[in-house]
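Complex shown without one protein chain; remaining protein chains in place.
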């Protein structure tokens, strides 16, 4: 099958490679000619402009956008006049599903199909395959099945779930038509919200193990510090690299994130290469906002999100307010830092 | 190697089976003669009392306790006079590591070795192997390596972590000597704390997907209810069974807990067989208390723990206080239920 | 000064009364003629329609809307053609500040001034005065100062803050021009968000005191329940009514919400009149969403919000997922309720 890929960053390029390997035909475009040239060497057809790209494809065209969220709408604007009724645009970026709904509506007026695909897999997707969560009309989604199947990990990538019978569903191959417009990015959004929570749970647990030698540290015995009642219970110097490793086998917390954590600790046992300022790229925020809109509790995912904010210093003013109150009612000076 | 197993519940019985299959010799005891008889039929030597069990083993004896926490200390008391210097007691139950430290000290006076082992694997361990987190003196731990290796899942149960070289460590086989007395149960405790967080993250995310049709529901438009501003954004009827399935392949949230969730949803898509009263069996509580003692933040794990308490109705009085306040300052009546 | 009040519910009526007592002239309208008639008896001028109300007022007119959020926009639409350049509309309801910005812009085209006022005080405001948080252009806000001053509690309602000098600021009288359009409702929104947190902190604390006799309860000693390690430490039957009362004097937690709580416990020590289903009316949700938008952590306020959702059963599906997982990996049955 033939597809046009727009945006040849880390994700887009590897997806083209995976499609080429599966025997699909790929025409590619990026504002960077180098990115295009690299993939041309690997078997893709290169375009120097959106016009050229569109001209390379046979109708009904399928164009896959793999772009930073901030530029997707601009490219869509540029693309729209070049297309014709029946063409399909796939947005595989990290779009907010609100935008999918809006875009699909706008494109429908020109008889263009819009499909939103949440893509999980990151830098590992080339070899491991991408998990695809898809939203939009049934027909164009069905039409692109061969592309989705080639990108997805395939049936063999996980043992069959007990109770599943007959031919493998697409979900068992690693792609799923989740519902109408926006459904793909909605499910991907929640997927990432869950990811925030899973990551935070692992990180907190490792931090508790990391602090298990707290009883060995000197503790100031003044009115400002709660003395540790039983320092003899916190005398453990745990080897986190080995613990992450052992949990990979047979334990309840086994997971791909744990595998990655074990590898990271293997590479740098103290994680000294990181400062601990944790970014967030939108989906966690949107998940919390969806929970609030729905009136559904999300204490774990929101705690995970807020921790990231705090890791970047965003609780500083709140903390100053707390210190100011403590000083006001109790004359408590901060242990370090200036005081009034 | 020869080992005596005390406690033949679901866990203990299956561990004996796994040891027998690996060619080890097992003498077994349980207060239920039926449980003993069953394993005798499968190749174990059965004892009718602790005395008999101890008599069946050659010194230095190795006795593995797989008991409910509430009875472990009593059995230890009964066992102690029957043993002799150099014998090894392994506690594989869900003991609090505080108890391990106390017991190890008490037994050391009689030159008995105490080893604490946190065992993960649940009802799946027989086939899948058990992840073993071990605490205690190096020598007896080393002595029991063949037992641990037989119970553990083995090297092949997970792909090798990048950067690992040479012979497989015990952690790569699925068991680890984590440190001195209590270290095994400490690591298992934190493991379970993480598990609480992982489970809650998955559950919250699925609940947000479950509520994604909230825009379809009628919403009361009175002063007591926040009207949904954009019901058109919450019109999705997601198939959670299929979503859990697709996430199993190539996604970032792939994990054993997700595998189990997918199977549970496959079996009962609405989970109608459950009421939603979630038990907790200690380790989550202890993890939060360790975090508090260490002064290490654990917002995600504690939120997960408190949700379980709430699921059992333990926030009821607090909620009544909130309703009483709302009534007091704003004359807000509860939407349902009696009012003053 | 002359003002027209639209909406004579609990809040609107009492505000009219407070204004009348202060010597202001009030024309009033409500879709309920009874509500109008009641206030006419108390000295207000009554109007049978918006037209009549507008006709009663001298230009530049000041119209204060005290309406349920769901109808404010409709009334604004009806009102707009009746007004003339320079007239002032005040929205004192619980509007989302997003709407204020939109409305102000729309009305500005007709040279109408829009002022948003967050009003705190609830059913107590008539006697106690209302705390007013105001957004909009400086001139019309300044113009309405006598009205704001009459509604506000006044300088004497709190001791002067140390360091304040000279003439009392409006904030010291109980009203404040917080900033441009939407600023009033933004500050009120956060005020309510804080209120959620304060209420939850008090409710949780009282719940912990309420549970301080947990050591007296029978606890099941099975593998599903963490046994209480030290029941002797939880043998207290606290009198919450008396504790709330004593905290009102000299303690750090003294607050108006505590005063209300003490009164509620005095009236009904077990709060048996409440079921514990806690409503939320929007501002808490908006506060969390503002925090998320700003990237500022709000773990306490969001925990308070999510607790309210949970109190209404919205965590049920998540809890079923947890029970299903526990059953899947450990064969744990729920303590009560059906099981698969």
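In order of appearance the chains are A, B and C, and numbering begins at 1 in each one.
Going forward, contacts are C-beta pairs under 8 Å (C-beta built on N, C-alpha and C of every residue); 3 or more make two chains touch, one makes a residue touch a chain.
Please read these numbers as outputs of a predicted model, since none were measured by experiment.
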| item | value |
| --- | --- |
| Contact with the hidden chain (one of A:88, A:101, A:257 or A:298) | A:257 |
| Touching the absent chain when the full complex is considered, from C:46, C:140 or C:174 | C:174 |
| From A:13, A:38, A:251 or A:315, residue that would touch the chain that is not displayed | A:315 |
| In chain A, positions touching the absent partner | 9-10, 68-70, 94, 96, 122-124, 199-200, 202-204, 206-207, 210-211, 221-227, 229, 256-257, 260-261, 263-265, 267-268, 271, 273-282, 285, 299, 303, 307-308, 310-311, 314-332, 334-340 |
| Residues from chain C at the interface with the omitted partner, ascending | 97-98, 101, 120-122, 125, 128-133, 152-154, 157-159, 161-164, 169-176, 178-180, 182-183, 186-187, 190-198, 200-202, 204-205, 207-212, 214, 228-230, 232-239, 242-243, 245-259, 262-263, 266-267, 287, 290-291, 293-301, 303-304, 306-307 |
| Contacts of chain B with the absent chain, listed as residue ranges | 252, 280, 285, 288-289, 291-293, 295-299, 302-303, 305-307, 309-310, 312, 314-315, 318, 329 |
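Keep this in mind: only the chains that are shown with their structure count from here on.
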| item | value |
| --- | --- |
| Chain nearest the global centroid, as defined over all protein CA atoms shown | A |
| Centroid-based (C-alpha) most distant chain relative to chain B | C |
| Whole-Å gap separating chain A and chain B, where each centre is the average of the chain's CA atoms | 28 |
| Centre-of-Cα separation between chain C and chain A, whole angstrom | 37 |
| Residues of chain B engaged with two or more neighbouring chains | 122, 200, 202, 204, 207, 210-211, 229, 256-257, 263, 267, 299, 303, 307 |
